[in-house]
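A protein chain is absent from this complex, but the other protein chains hold their places.
Letters A, B and C mark the chains in the order given here, with residues in each chain numbered from 1 onward.
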Amino acid sequence: MPGNTFGSRFKITTWGESHGKAIGVVIDGCPAGLALDEQDIQIYLDRRKPGQTKYSTPRREDDQVEILSGVFEGKTTGTPISLIVYNKTARSRDYSEIAGYYRPGHADYTFQEKYGFRDYRGGGRTSGRETIGRVAAGAIAAKILSELGIHIMAYTKSIGPVTVDSRQMDFDEIRNNPLCMPNAQAASQAADFLDECMKHKDSAGGLIECRITGLIPGIGEPVFDKLDASLARAILSIGAVKGFEIGDGFKAAGLTGSTHNDAFAPGTPDPVKRTNHSGGVLGGLSDGAEIVFRAAIKPTPSIAKTQQTVNAHGEAIEISIGGRHDPVIVPRAVVVVESMAALTVLDLVFDNMTARMDGIRCFYSVSE
Amino acid sequence: MPGNTFGSRFKITTWGESHGKAIGVVIDGCPAGLALDEQDIQIYLDRRKPGQTKYSTPRREDDQVEILSGVFEGKTTGTPISLIVYNKTARSRDYSEIAGYYRPGHADYTFQEKYGFRDYRGGGRTSGRETIGRVAAGAIAAKILSELGIHIMAYTKSIGPVTVDSRQMDFDEIRNNPLCMPNAQAASQAADFLDECMKHKDSAGGLIECRITGLIPGIGEPVFDKLDASLARAILSIGAVKGFEIGDGFKAAGLTGSTHNDAFAPGTPDPVKRTNHSGGVLGGLSDGAEIVFRAAIKPTPSIAKTQQTVNAHGEAIEISIGGRHDPVIVPRAVVVVESMAALTVLDLVFDNMTARMDGIRCFYSVSE
Amino acid sequence: MPGNTFGSRFKITTWGESHGKAIGVVIDGCPAGLALDEQDIQIYLDRRKPGQTKYSTPRREDDQVEILSGVFEGKTTGTPISLIVYNKTARSRDYSEIAGYYRPGHADYTFQEKYGFRDYRGGGRTSGRETIGRVAAGAIAAKILSELGIHIMAYTKSIGPVTVDSRQMDFDEIRNNPLCMPNAQAASQAADFLDECMKHKDSAGGLIECRITGLIPGIGEPVFDKLDASLARAILSIGAVKGFEIGDGFKAAGLTGSTHNDAFAPGTPDPVKRTNHSGGVLGGLSDGAEIVFRAAIKPTPSIAKTQQTVNAHGEAIEISIGGRHDPVIVPRAVVVVESMAALTVLDLVFDNMTARMDGIRCFYSVSE
Partner (left out) sequence: MPGNTFGSRFKITTWGESHGKAIGVVIDGCPAGLALDEQDIQIYLDRRKPGQTKYSTPRREDDQVEILSGVFEGKTTGTPISLIVYNKTARSRDYSEIAGYYRPGHADYTFQEKYGFRDYRGGGRTSGRETIGRVAAGAIAAKILSELGIHIMAYTKSIGPVTVDSRQMDFDEIRNNPLCMPNAQAASQAADFLDECMKHKDSAGGLIECRITGLIPGIGEPVFDKLDASLARAILSIGAVKGFEIGDGFKAAGLTGSTHNDAFAPGTPDPVKRTNHSGGVLGGLSDGAEIVFRAAIKPTPSIAKTQQTVNAHGEAIEISIGGRHDPVIVPRAVVVVESMAALTVLDLVFDNMTARMDGIRCFYSVSE
């Protein structure tokens, strides 16, 4: 499987390089009858747009999405939805230098080894611009989910050493600060930390946390396509992610059964859990509680600080990566995490529709 | 996708419940001409067998694998390999009690909600016995990989609060202690900790670390089927896993670019990295360094300590789970992690064979 | 894709060789709550059993199916259903001769070339016994479909030169004669023709026709997964099939638009077609009329008549295939055609459940 397709029923295929003509995505399996226009998608794309604050690259990426197919008279038709974003920015820069060496922390070397050849302009397909297709498709998945009462919200949990305390989260604050943190004071401290990083020509990483509400119990497939396993793959497939955990995650390894197990309590109409150490998943299926997971994002690899590497001839050289780059990509990755979560959950919601004979009988008799 | 199939080219489908007649796996896509007998597989199964120490359930699971198809005259034929393990243990126990309530930390409730109905005997399909199929198939994948010079080794990194120091690892020790730890002293401390847990009718979790050597650079597919994303899904699909990280993992979120980037240095025949913060993956492709990842395992949910839950009528009750259960499943999960890693890597090694035109031309002209 | 898996949502994986220990199938994606026992499946298997008439091989294949997993208290649980049929017949025969040459019309040569090695005992995986897995799974698919009001019926349309006239079909007759023909007189003539074939140590082919009723309009997916394209693949995947046509099929190539188009007429609740040249499919989707397709089955390749071939050393030899073989496989293939049709249609019925937003909204709100 060549790897640019995600999902089995709500299936997306992304394409495009940083400095190619355009970037896009084809969505196959979007149900007919969803009201959809370009603005629904643009809102999501604007959230990943750089150049909005001093903590992201000042390159202007004026990414306007265009719907090329699959929508007629304002509604989806059930046929593939093709979305395109042209790479408008002038691309005058000379990339011949970058072609000649391998940037540490980047995929230059591995692409060269895999394909014997690479599009070195701005990272080509390995550029963060690759996520445009994910976010554009994720916007549609999220819209469908919201019509079913399922909502997804991600935010910056930490940047470098600055972490938002779980007991002091203000979700309304997320869109108020450029770092997407649910706590104004933490956002301010993180900004100070980033200023320090930039002063030292260095960069930072951080944590993104994501919450999903409204899932009925039983979403996910047992064994290999568990909800948490599917989310892990989706999230790790985002370029800079180095770790994934759900619920108590790595902390769970140090707990005992009696402190980690969530007791059930009577509820209406269904039983509820008294705690949520599991993060909303039991046996790979949603358990009715909120889904909570976290992703670890590595520091931006492009830094102005001098680094050691080798050139195409295998000789040791020193480089300093010019241009201005995001000192931290965490805030821009928040909407990418939401998008991948939406795509994952929607596919599993669709899968779940054939779990029981009574549901199928009901559906088929209604359709007749 | 119903979820019991893993892999696209070396594709396995597992089946079977804890207390059904048998458990098994069908492997489709195993190349012809591999020497294979039941002993190759039994060795792996024996490593996950319980009842070997006081830290695993004393139930005797005398799991003998039988090859039903796909092997002729000691070699694989290229057709599906069907492996079966009969559930021999006498199953006299009365499970009617368990049928009537939801065990905390187990999938009883979520299966009931998804399917409207569940096989409650010993957890049914959600039992740890489900991993028999994974391990049996993983043994074959690992054998193929080892013929290509690729080796996978997992071990217990920590149990509860007892962690093996990375600078004091002795890999030869792993098979010497029942906890699969690469350090005899840590193993002894962990044993003491488990004795305490058992005394308190409680259980423990831990960390498993896995190392893969021998991968050429470029294994993995960009974007959605990255090597690390694929591993994350594979590992999170194991019942008790709550987190996955590669290389520096969650620690990377707190580092700066200059401390996290791995510098390249000249090497023969290929450049090498001076450090391995990335864990052997750049841009989702193997980078020539050792692959290193960790999985967080939750404490065993079956504990004798009294727990609160609800019964099938939605009423609050208190339960104490009888029988003897593993106070920790980490050591038995080590071979499951190795198996899932082997299955993941082999599939991507196969995928990589069509990455370049020159490789395909070469292959096709040799075949003629 | 290694090729032993069929379907994406109701997904089957078959395994087993003619002379291996057993043959079987794993069904993944069967909804929970279907009443199922071994007898439901055995009825189908018995229809493909040989040795029932003089027109099929007198080898006794006492194929008893056993359910190994996925069914609890008489109902499917939603987990994989593993079915096994042990190869009980004594296998004393010496196959070393067959190992040394390539039988014309068989896959001996192509398997040898593909895999460099083959299980030559009774054809191994290329034996007609491979269809046991298909039929066992097909029985379950057909049971689900019948609960939705969808029925599939295949029969022998012709054997050699003897064809049943479309205007003289008596479907009640199909199970009354050993050749599964819907006309007693034609069956008698075909029997005479087969007697002649056998006298000349030769074999015959024929046509199977299949009819599917009860499909609502719109089943099938546009473009590559059309209902007719999916059926064609399913039917051609049966060993001896050399052609597939739907509706007027090849005859359509000689008609004009005005004679081939089916006019629509008012109907209740939906419009109806006045004719059915299309065979029940328009644009790859069911159109509400009966689905009608035909498969061309080649004559049995194993014949006692002397044939020319080459041995493993590439030398020309003459052979006469001993043992008794089916002089025609058409009647035994009837249930295989029905099974493959059932598997195909059920998968597309499941796929169709996410075609529209209103259906999804309805389903999700009911589930809550």
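Here, contacts are C-beta pairs under 8 Å (C-beta built on N, C-alpha and C of every residue); 3 or more make two chains touch, one makes a residue touch a chain.
Fair warning: this is a prediction, and the values are worked out from it, not measured in the lab.
S.K.: Pick out which of A:Gly100, A:Gly116 or A:Pro161 touches the chain that's been left out of the picture.
M.R.: Final answer for the missing-chain contact: A:Gly116.
S.K.: Please identify which residue in C:Arg48, C:Arg332 or C:Arg356 touches the non-displayed chain.
M.R.: Hidden-chain contact among the options goes to C:Arg356.
S.K.: Using the document's definition of touch, tell me which of A:Thr77, A:Thr213 or A:Asn311 contacts the absent chain.
M.R.: Checking each option in A:Thr77, A:Thr213 or A:Asn311, the one touching the absent chain turns out to be A:Thr77.
S.K.: Can you work out which residue in C:Arg233, C:Arg324 or C:Arg361 touches the chain that's missing from view?
M.R.: Of the listed residues, the one touching the omitted chain is C:Arg233.
S.K.: Would you write out the residues of chain A that touch the absent chain, in ascending order?
M.R.: On the side of chain A, residues 1-5, 8-9, 11, 13-17, 20-24, 26, 28-29, 32-33, 66-70, 72, 75, 77-82, 84, 111, 114-119, 121, 124-125 touch the unshown chain.
S.K.: Which parts of chain C face the unshown chain closely enough to count as touching?
M.R.: Chain C touches the missing chain through residues 1-6, 8, 14, 102, 104-107, 109-111, 113-116, 125-126, 130, 158, 160-161, 197, 200, 202-207, 216-219, 221-226, 228-237, 239, 242-250, 252-267, 270-271, 274, 278-279, 282-288, 296-303, 305, 307-310, 314-316, 351-352, 355-356, 358.
S.K.: So which bits of chain B touch the chain we can't see?
M.R.: 8-10, 29, 31-34, 76, 78-79, 144, 147-149, 216, 222, 349-351, 353-364, 366-368
Methods note: only the chains that are shown with their structure count from here on.
S.K.: Could you tell me which chain lies farthest from chain A when each chain's centre is the average position of its Cα atoms?
M.R.: Centre of mass proxy via C-alpha means gives C as farthest from chain A.
S.K.: What is the distance, in whole Å, between the centres of chain B and chain C, each centre taken as the mean of its C-alpha atoms?
M.R.: Taking the mean C-alpha position of each chain, the two centres sit 38 Å apart.
S.K.: Quick one: report the Å distance separating chain A from chain B, using the average Cα coordinate of each chain.
M.R.: A distance of 26 Å separates the two centres.
S.K.: With centres defined as the mean C-alpha position, give me the chain A-chain C separation in Å.
M.R.: About 44 Å, centre to centre.
S.K.: Counting only residues that touch at least two other chains, what does the list for chain B look like?
M.R.: Correct list: 1-5, 8, 14, 114-116, 125.
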